[in-house]
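All protein chains but one are shown at their positions in the complex.
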Amino acid sequence: MLTLKQGRQLQTVLLGTLAWLVALTIFFPIFWMILTSFKTEIDAFATPPQLFFTPTLENYLHIDARSDYFHFAWNSVVVSFGSTLLGMLLAVPAAYSMAFFETKRTKSTLLWMLSTKMLPPVGVLVPIYLIFKDFGLLDTKFGLVLIYTLINLPIMVWMVYTYFKEIPKDILEAARLDGATALQEIYRVLLPISKGGLASTVLLSLILSWNEAFWSLNLTASSAAPLTALVASYSSPEGLFWAKLSAVSTLACAPILIFGWLSQKQLVRGLSFGAVK
Amino acid sequence: MLTLKQGRQLQTVLLGTLAWLVALTIFFPIFWMILTSFKTEIDAFATPPQLFFTPTLENYLHIDARSDYFHFAWNSVVVSFGSTLLGMLLAVPAAYSMAFFETKRTKSTLLWMLSTKMLPPVGVLVPIYLIFKDFGLLDTKFGLVLIYTLINLPIMVWMVYTYFKEIPKDILEAARLDGATALQEIYRVLLPISKGGLASTVLLSLILSWNEAFWSLNLTASSAAPLTALVASYSSPEGLFWAKLSAVSTLACAPILIFGWLSQKQLVRGLSFGAVK
Amino acid sequence: MSDLTIRNLKKSFEDIHIIKGIDLDIKDHEFVVFVGPSGCGKSTLLRLIAGLEEVTSGSIQLDERDITDVAPAKRDLAMVFQSYALYPHMTVRKNMSFALDLAGIDKAEIQRKVEDAAKVLELGPLLERKPKALSGGQRQRVAIGRSIVRNPKIFLFDEPLSNLDAALRVLMRLELARLHKELNATMIYVTHDQVEAMTLADKVVVLNAGRVEQVGSPLELYHHPVNQFVAGFIGTPKMAFLKGTVKAVSNAGVTVALDCGPHYQLPHQSTSLKPGDDITFGIRPENIEVVAADQSPFKVRLDVTEHLGADTYCYIKLANGEMMTVRAPGDFMADYGQNAGLLPDLSQAHLFDASGKTIPRPRPPAQAA
Partner (left out) sequence: MSDLTIRNLKKSFEDIHIIKGIDLDIKDHEFVVFVGPSGCGKSTLLRLIAGLEEVTSGSIQLDERDITDVAPAKRDLAMVFQSYALYPHMTVRKNMSFALDLAGIDKAEIQRKVEDAAKVLELGPLLERKPKALSGGQRQRVAIGRSIVRNPKIFLFDEPLSNLDAALRVLMRLELARLHKELNATMIYVTHDQVEAMTLADKVVVLNAGRVEQVGSPLELYHHPVNQFVAGFIGTPKMAFLKGTVKAVSNAGVTVALDCGPHYQLPHQSTSLKPGDDITFGIRPENIEVVAADQSPFKVRLDVTEHLGADTYCYIKLANGEMMTVRAPGDFMADYGQNAGLLPDLSQAHLFDASGKTIPRPRPPAQAA
């Protein structure tokens, strides 16, 4: 029989390894994409795939010549920040009312909102497209801001609600006894206390908006198209230029990868809803 | 000045209304889609949109004639359940090791895994496509199962980890003193205790897999194509048949809408990570 | 002046009646403690006074002004919460000045008031810290300081010591008692701990199931509880209750036969009792002496004996299943299961009729307080 010590060590090693394997499997494609972007088209399509090769910048030069990268990047930035701002303006008061003036309907409202995230986006493509067409929102940044706000709102309300729920009611009651109005309660007590959680919500909304590929492809053509649409423009017809597609993907992902990497801790702390401390 | 009572009532009404508006705005498109699916093509494209019209089943009959709905539905079912099963088999031991044999690397591993959810899927399309091609996984159900498992694994590990974390270590120690081996600990104590949370994880994985539209479109052609691909096949070339597209979308969404509606409570309880009780 | 008058106050949450009609007068400078078991409505009553809950019916007056429907901030009250409820993102100074700040008071004036309060509570060196850098006792003092700067008519305390450990609780209890004497303020204090009520209050209000059971000074409640509930709630270890029957009633007092054996003649005066009535005999642990088995008609077997050093508690299970506790001196020694006799001090005994109401006992002049 194993001693206590040996038993524990074996378990730790065994299960730790599994966890790492899972993580590695998920990250390998990104590594592979960046690698491919520095290959020639011939190397990229080689079978079996090549790990060692002579790196080249030709794909990046080609993209620089063919497309206006900064036009798409600017669209991505405007749309991400715009929808995040709009979303927070709606999510904070909604979450405040749900967290601190809970009624019988509160839970079912939340439930209803959250369950919209479970809807297949293809299902609502038609009505959204028609509404956008009627209101002249097709291929506008404002239209994308609206749709991203709607998509991310349930998760934003939910996150902000969770952070507000963590704040003891006592503190708001103390503020009320101290003479604070409802607005002063929110701006001078609630928001400063939950600023860590709100920052996480903002981060998540930015990242989700940046990565969104379904609606941006279906609702934009060129003037409002973000980076995800740029990538798609390299993929469909000329399906064989893997290296160039890898390069444009790397360019599209780079800002958010760097941004996400820098804000990793804040983001995960926020996602964890206080479970990891 | 308002009295205490009036002030509260005003707030409750004001903020409650906002919350409902948000929820309604999100749900309106679904209602509209179902409505449109019973319109004729002419009614569907009318400007301004019509709320009252003579309902027709012609769109549904058209779809029944043109496509084998049950072929696609069966693919959706197989792929969703397959990837959920595989995902749970990997997620449970990984989460167990992280929750109960925490090392310094545990948090960074989790963080790493979660942050993959922040990656733009278009970014990794190329390498995944190439890998699938090399291994003969293109347009196979097994290939889709693999990719869905990879996509959902981080969130599954995270959820299971959160449920396991809620279980007091004392209970596992009591089991150890009672003579349970590591496997007995998992099967006779851990899994039965967290079965509610595990059910939520399973539900979420099923729904996310069912709705996935990006990979199913890019990695399948016909034999393994799920319902989301069926919808897409109605959208691209003949862009004008809104009523038929609505009908096929309704058909694709119906199973998961009904399923989600039936399991709503369990799902939200799971998503809430214990925050709403 | 700060006289609080509560008349026929009721509070229901949907169909649940929490406060079932309370009348209460609190005078200027009094330290009043609301005490009772959990769920008795004591915290709700305090929150009604603070304005944090809406009154269902009845009225609350502060110095002739009806404040029943006034917003909390306009009531001239300050409250110290169980959780302290400090603003975590503000320094101690900001926490204390927040109310004055909102009221738009002059900066210099605010600074003076905060520093005065900090001096009283010895918070001077902590003024620039955030709450999370403070110990439990310090947070408690900041919460009190936040109340003091507002110079309210009444201080409300909602179980303020329940989050502190035992040693700190004793210290903060003393500090509160001292503060009450120094500020000469009116204070209303809620607790479930009868020791806190006994040690802090000028006047104790014992609540049970949404009603007032008794109002009085701590020693009044201890020596002259109006009913069995108050008698059992006040005092540790608990008063022993022994069931019995009335044998005779005369001018000299009441003669009772206890179910567990002995007969006692007690000096209590009653016009309502008659022979054959059920009665409960109550005696506190410190009013019983343990003697050899042959020296008393009240014979028992001692169960577990606990030596606390200064005192010894003897637990006794009587033949008829009733439990009682006796407090013996610290050097008392007994074996598990040993036979002994009990000698209760009958002048300190209590009698309760079948409905739990006290049969009054004669008061010696010294105890009339």
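Each chain gets a letter, A, B and C, in the order it is written, and its residues are counted from 1.
One rule holds for everything that comes next: contacts are C-beta pairs under 8 Å (C-beta built on N, C-alpha and C of every residue); 3 or more make two chains touch, one makes a residue touch a chain.
Just so it is clear, the model here is predicted, and its values are computed rather than measured.
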Task: Sole residue of C:P237, C:G261 or C:G341 that reaches the chain not shown, by the stated touch rule - done: C:P237
Task: Hidden-chain contact residue, picked from the options C:R139, C:K153, C:K203 or C:R327 - done: C:R327
Open item on the list: Can you say which of C:G36, C:P131, C:P152 or C:P218 touches the chain missing from this structure?
Closed with: C:P218
- [ ] In the full complex, which bits of chain C touch the chain not displayed? Write them out.
- [x] 167, 170, 173-174, 177-178, 181, 195, 198-199, 218-219, 222-223, 234-235, 237, 284-286, 303-304, 306-310, 313, 315, 327, 330-331, 336, 366-367, 369
Task: Positions on chain B where the hidden chain makes contact - done: 168, 170-171, 173-180, 184, 188-189, 192-193, 195
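Here, only the chains that are shown with their structure count from here on.
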Task: Pair of chains whose C-beta contact count is the highest in the structure - done: A-B
TODO: Express in whole angstrom the distance between the two chain centres, defined as the mean CA positions of chain A and chain C.
DONE: 56
Open item on the list: Can you work out the whole-Å distance between the CA centroids of chain A and chain B?
Closed with: 16
Task: Residue list for chain A, restricted to those that touch at least two other chains - done: none
Open item on the list: Please output the residue numbers of chain C that touch at least 2 other chains, ranges allowed.
Closed with: 51, 71-72
